[in-house]
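To start, the structure under review is shown below, and the notes come after it.
All protein chains but one are shown at their positions in the complex.
Up next is chain A:
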Amino acid sequence: MNGPGVLRFSHGDVLEGNFLGQWTDGVKVSGVLRPHHTPPSLHRCVKKYWQQTDNKWRSAFDHCRQQLGMTKIKDPSQHKVWECLGSALQAEREAVQYFQRPCDGLDGLEIPPIAHSDNCLNWENYCTIKNYLHKAFACPLHPLGRLVGCLEDAFTDSYQEEVSHKLLLNAAVEELKSFNQRLYQIVLALFPILPEEGDLVDLQVNHTNTNTQTQSISGYSLVQRWLLTPQIYSLVHHFYLINNQERDQQYQSRLYNWNQHADLPLMSFLEVNTNFWASDISSISDRGSFYEGGKSAFKEAIQALQQIPTHFAPTKKLHSAVTCWSLVRELFSQKIKKGSAGADEMFPAFLFVVVRANISHLGAEINLIEDLLDPLLSNGSLGYMLVSLKACYEQILTEKREPARRNINMLI
């Protein structure tokens, strides 16, 4: 053989170049070898010990289902489930009294918060259910609280911080998703009124004639907030931190440079509509506060955005972003009388807020939200916020220009 060609190896490496000679005598090659990097698969490494994600910690779930009478009969009625719950709680109470330990938070948990006959979900009974679940998950004697406690132990034992490795991230996320689904099935048996898995329900939040706000409710994200306990969250978060280390470092150094600049030069660099801060300039004579004008106007929005890392549940994180966006929009309608708050105006202002909010591991936060957010919500307003945050992050990382130098001198 004689001429250019490509030799592909079964393990993925590719040799591209000029080949000369016979297979039997050996082939002379001048070319480039491109090794193929397949990320080692965890599944392949521990195939022998691999457990299907949906089977993991099954006994913990089974115990809870048994307490609620869900194992003996297939699809027991809601009435039956609550009856079993009542007797399970009674047994717990007696046991606790026997050992003379306090049984805090158990009171009233055996009583269904809404009538079984209620078959239309609205904002009021949704909130009632949420309150009940909040108490139930917080109480270690309630089957749900006990189950989450069990899962927390299992999860922290499996993925301790000392052994956390990028490879384990997928497995951990899959496991968490599976927990979430299985947990919701149990909650659904207690409250069949809640949306089926895979369904979104829009509930009207307030009933004024002019302004109807709706919130999309998914069962998956309803349960998620209690599954992401501080221990579980900190482990998962740690995974994302190590996974995004490099990009987050680049992002941080970018932000460090940008945040050296005063508000005005930074805003003009980001092409924020001048009207956002124009009125501040005329009223402020002092030079120092002149440059801080923008920051004070955006202060609330910045604070709202800084709430993102303090929440555990992806929906709550995104709600902080929604609050931030609507604060910027309010500012827009105050300062800029005409025009509409479209993305042309809003995005640069939001980008400014993201820069100033200086969230240290925004990349990790975004990836975490992306992986754990219920996919059903990704087309709605929360999805829009996630994409906007992502767009800001990418913009900060890829921006080729730098804010003008002379403005720093002006400040000094």
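To be clear about the criterion, contacts are C-beta pairs under 8 Å (C-beta built on N, C-alpha and C of every residue); 3 or more make two chains touch, one makes a residue touch a chain; residues count from 1.
Everything that follows uses one rule, which is that contacts and distances are computed from a predicted model.
Matching "Ribosomal RNA-processing protein 43", "Defective in cullin neddylation protein", "Ras-related protein Rab-21" or "Putative centromere protein K" against the UniProt entry of the left-out chain gives the name "Ras-related protein Rab-21".
Per the touch definition above, the residue from A:Ser10, A:Ser30, A:Asn55 or A:Thr398 contacting the chain not shown is A:Thr398. Here the missing chain is touched by one residue of A:Lys80, A:Arg93, A:Lys135 or A:Arg329, and it is A:Arg329.
One chain of the complex is left out; on chain A, the residues touching it are 120-121, 195, 198-202, 211-214, 216, 271, 322, 325-326, 329, 339-344, 346-348, 376, 378-381, 384-385, 387, 390-391, 394-395, 398-399, 401.
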